[in-house]
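As you look at this complex, bear in mind that one protein chain is not there, while each of the others sits in place.
Let's turn to chain A:
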């Protein structure tokens, strides 16, 4: 991979796009055997060639509402910092093109297709054959106990950009997939629970959203 491709990979992974071979699939994150049933993405050591990033958040909104927001992919532009634009390509909304921020003010397009879609429960997607970047991710929605709303889990398998060193560098720029996924999910939660995304900017031109627009 070229340097810039590596960085794109890091950025892409944050929004649930995985880079590299799709061999493992995301099933690896669900441990079904043994005495340790914690989510696979919390393991100290990764088994297999791909890293797995995952994160859960609990959102005090009903499952169907959250599913519907996510399933209309263009909505995600507001919560995913590295995504500039999402354009849906077909009538059933399965194919879409994601325009992702890349280093040096450039962008890269990734076309994805939905490979699993269970209403109000789960959406899984991967990049289409021959895409510049190969990616894979899934988001699932489950009822939280009592009136706590919905538990949302985003899991992504990815090839750490440039190995360990690349990951360390990506981390410095806050583009480490785990970090990015965490921030994106937090913004999703904010938007769903409060109708807006928290910012401490005192003026509109200083929000991250405004800066993103300026860059685009």
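As a convention for this text, contacts are C-beta pairs under 8 Å (C-beta built on N, C-alpha and C of every residue); 3 or more make two chains touch, one makes a residue touch a chain; residues count from 1.
Following the convention adopted for this analysis, contacts and distances are computed from a predicted model.
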Using the UniProt record as the reference, specify the protein name of the hidden chain from among "Electron transfer flavoprotein subunit beta", "(2Fe-2S)-binding protein", "Fe-S cluster assembly protein SufB" or "Alcohol dehydrogenase catalytic domain-containing protein". "Alcohol dehydrogenase catalytic domain-containing protein"
Footprint of the hidden chain on chain A, which residues? 58, 60, 148-149, 174, 179, 182-184, 186-187, 189-190, 193-204, 207-208
